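Removed from the display is one protein chain of the complex; every other protein chain stays in position.
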Amino acid sequence: MSNLKCLWLAGAFALTAGAASAQDTIKLGVLHSLSGTMAISETTLKDTMLMLIAEQNAKGGLLGKQLEAVVVDPASDWPLFAEKARELLTVSNVDVMFGCWTSVSRKSVLPVIEELNGLLFYPVQYEGEESSRNVFYTGAAPNQQAIPATDYFLDELGVEKFALLGTDYVYPRTTNNILKAYLMGKGIPEADIFVNYTPFGHSDWSKIVSDVKALGADGKKVGVISTINGDANIGFYKELAAAGISADDIPVVAFSVGEEELSGLDTSNLVGHLAAWNYFQSAEGEANAEFIAKWKAFAGESRVTNDPMEAHVIGFNMWVKAVEAAGTTDVDAVRTAMYGIEVPNLTGGVAKMLPNHHLTKPVLIGEIRADGQFDIISQTDPVPGDAWTDFLPESAVLESDWAALDCGMYNTQTKTCVQVKSNY
Amino acid sequence: MRATFAALLAAMFLLLPMAAQAQTAADILAENRDLVEKSSRQTIGPVIAALTASGDPQALTLLAAWADRGLGLRKSDGAFFLIAPDPDGYALKSPDGTEAGTAARSEIVELRPNAGVRGLIATALVEFQLSDPDRRQREAALVSVARDPSAAHLVPLRASIPAESDPALKAQKQRLERLLTLRFDADSAARVAAIQSFAGDLGLDLRGALNPLLATTYSVGTGTLPDGANVARTLRPGSDLTMDEAYALLVAADLAPARLSRTELKAALAANIVDGAVAGIPLTQLDTPQARDRAYDALEAAGAVPAAATDAEVVAAVAAHRFHAIHAEPDPAVTTAATEVLEGIELKLAAMQATDLALDALSLASIYFLAAIGLAITFGVMRVINMAHGEFIMLGAYTGYVVQLYISNYTLSILIALPLAFAVTFAAGVVMERLVIRHLYKRPLETLLATFGISIALQQLAKNIFGTQARPLTAPSWLDGALVFNDIVGISYIRIAIFVLALAFLGFFLWLMKRTRLGLEVRAVTQNPTMAASMGINPDRINMLTFGLGSGIAGIAGVAIGLFAKVTSELGSDYIVQSFMTVVVGGVGNIWGALAGALMIGTLQKGIEWLNPSNTLAAQTYMILFIILFIQFRPRGIIALKGRAAGD
């Protein structure tokens, strides 16, 4: 027993000693899972951050100091995210954190960073309905991904009947709720919206695919909006291909399928199906070509780039600009300096940080190519991210404005701030 | 944005008809450059129409090329070219068909019309392709008609039928002609005849054509119906539609005032606060709905707020109106015929749906059976709990992946992967049996723990070697596609292959156990090792071989599962609990039991999915709950061993 105790104490000493030294650097916490189920997606983001930090240091650092990355591994374990965030803020004393992927991990971290007034850049497309004082959302809100993709279905493909297929968790649930309200507002009757939820990693898709096929029985054009997550997509697309459903018959637009997911299957049968993101590796432009080249040099020739990576690039560049503008890394000063900051995004155009902590981003729709990349067939003007959707009655009255109102959940009807802390 | 489009569209309509006669296709393209470059289904229609109407023979070539990404725009001057990939970038042809040299990739913007625009182009090309000498063109035209039927196609389609030489295409054209007739023909009798000719047909395209004819809208009125209304049925509030729905229809038709919502009531009260009270009721008391209603009534009586419909008024308003469902199709003869045809196939349709569901269930059962058959040997016969069984499945799948890395011919690679997967997992099984399991035969609970340790170690090892990302394992092309019986019943070849594989293993297992020396020895050793040993059988060797065999079959199952789903390091853990349940539910120690277990689990899962199609997760949950209950009442499974063989 006592030996064990010594071990713990030694650990504790080591931790505090580590914090005391190295005051002459600016510390950035990187809070991405390096093991467990989410490691595949998040490790790439950790590498992106390390690359960006190294690059900034090569440019001479920030405010005359070098940047130092503090990398921790929350191991895809949601409670551990909160624990590691607390450790980063109180033990390692980081000035800013870049991290999280799933909504659950973000919701786990929220109370900690709001309590300790930390700063988090969250790089993944998400379901919205949130705006925390301490989080900058550099991924897409639903109106920057789901709504434009649905418009594309309605206007360009003439889809009249919708199958909303998703993995059973919060992002698909909320997104589908928003889409359902949106579609009904567009005159699509409820009976023409089929919704299905499957577990994570689902593999037996035959019944669902034949259900979708049967939707065509009333002569309306059917389209699938997929929020199916991760490797469950592989079985789904394989079954689609086997059933001989081509993109011209029943188009599928996916919100969680990117370059990485496609590398797990043979895409020759999937040509023409769609994905909506704010970034594709195949985007043409100098900024993107330069970034891809740097990434391949840093991480390896076979690596692909994807949307959340771009979000981290934008987030990091914005934070650097804001720190330079504020002249300090103090969270409140940086936060105030963030609003209105503009940095170029990789697909051309500029991203601007809005007072609701979301970005303006262009929405890109890509068709799957046989080589696993995407042909960009539609690109919108930058769309400002909306924290609270306009298509659900409870959220339509809410607004987030941290600059003027200092509130992330402001009820425009009663003209009151519902709550300053966020909803977790 | 939308207004600009609309204005543009209007301008196009004004300009195009005049311009069309005199212009070449190239001119039309150049004139509408912006629309073509950023093409949208919403705005491109007039341009395509102008092109097809221009009479320029090049127009069709240009349209086809455009749809096929063979049209490009030179960045420097905005000129259109027909482009084809070339070592230097693109080989160019000007729109009039003359060669125009080459250009580098960066100088040309390749036009990528989206699927909607491509569909419009295909529809526009139909009338020219229907009699094209090239069979593929004609086929493409038919696909396009089937996908986007329109009245304009009816005449050219009919005209093209007599000259059609290909019997398959001719049949297809005739079917399509009837489908178009029933929707678009001007003659009511011809439509009815076309509909009746389809009696008993199960095609999705037929239902897709008939159902829109039967689409209804609600109509509400006090007295007589509008002239010519084709009434589908009269609706009675309370039974056919709820009171609230009925009243909502009234409100939508401006026949009744909207009901007051809670929020509106609150706003009305808040607007009428006088000296801290509403209609004499102090604010502090307004914290119940009843008090607020009283306050509103008081305000209403005072005339301060508009009257809101009370429940009694709602009932009266609904009772004063009549509700009908009206067919969009005005011709009653057509709707009657369509209803008859659809009702005629109802039963057949249900039977087919049940068949399809049964096939799905069978397929799922065969997958579970395949995953569990190895376990039926190691657990069922030897009573060894092998928690690493799932990881052996995974090992087999990764073997398939590695083989495909080296052998690119998919057929050959699968033929090699199957025995290799068996060999790899057989070896892994034997090693595990020798090193670990044989020391624990007397302690089954601890076998569980030890094999679990091996399981997490193997899983992590796979992660370290192959990464956490899913790896592709691609089936040979002859397993692509599906065996389609009709538009409802179909099953993919890969699932049939798994089914066949499962049957083959069932046969193999039976043959091995009942007909071979090894099987006899295995049965002897499992029933009574000491006695078997004294008869000259080496129990150690038999145990090792049996365990290897069970593991080897798991490896083959891994290849099959990887082919139809995915290859990840967590593949095994997805199947392990279900596999154990399959064996336990079926009855331990009996291959027929495993089969029965797999069938039961598969059927149950699909059955529950059918009951609740929007939530597959619920189906899995209730399936497991059912199994837990089932085991409570039949602890020895469906097929329980009796007598000595039961062991205890």
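Order of writing sets the labels: A and B. Residues in every chain begin at 1.
Definition applied: a contact is a pair of C-beta atoms (placed from the backbone, for glycine too) under 8 Å apart; a residue touches a chain by one contact, two chains touch by 3 or more.
Methods note: contacts and distances are computed from a predicted model.
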| item | value |
| --- | --- |
| Hidden chain of the complex, named as in its UniProt record, picked from "Amino acid/amide ABC transporter membrane protein 2, HAAT family", "Stage 0 sporulation protein A homolog", "histidine kinase" or "Acyl-CoA dehydrogenase family protein" | "Amino acid/amide ABC transporter membrane protein 2, HAAT family" |
| Contacting the left-out chain in the complete assembly, out of B:R233, B:R443 or B:K514 | B:R443 |
| Among B:V36, B:L286, B:M600 or B:I639, residue touching the chain not depicted | B:L286 |
| For chain A, the residues touching the chain missing from this view | 1-2, 4-5, 8-9, 11-16, 34-35, 71-73, 75, 77-79, 82-83, 86-87, 90-91, 103-104, 107-108, 110-112, 115, 129, 168-170, 173-174, 176-177, 197, 199-200, 394-395, 411, 414, 416-419, 421, 423-424 |
| Absent-chain interface as seen on chain B, which is shown | 266, 269-270, 273, 283-284, 286-289, 292, 383, 385, 387, 436, 439-446, 448-450, 452-461, 463-464, 573, 577, 580-581, 584, 615, 617-618, 620-621, 624-625, 627-629, 631-633, 635, 648 |
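Going forward, only the chains that are shown with their structure count from here on.
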| item | value |
| --- | --- |
| Centroid spacing, where centroids are CA-atom means, of chain A and chain B in whole angstrom | 26 |
| For the chain A and chain B complex, residues of the former touching the latter | 37, 39-40, 152, 155-158, 168, 194-199, 201-204, 206-208, 210-211, 213-214, 216-220, 231, 234-235, 238-239, 241-244, 247-249, 251, 260-261, 263-266, 269, 272, 367, 375, 377-378 |
| Residue numbers on chain B that touch chain A, as the complex places them | 40-42, 112, 114-119, 147, 204, 207-212, 215, 356-357, 360, 363-364, 367, 467-472, 474, 480-482, 484, 487-488, 490-495, 561, 564-566, 568, 570, 574, 606, 609-610, 613-617, 620 |
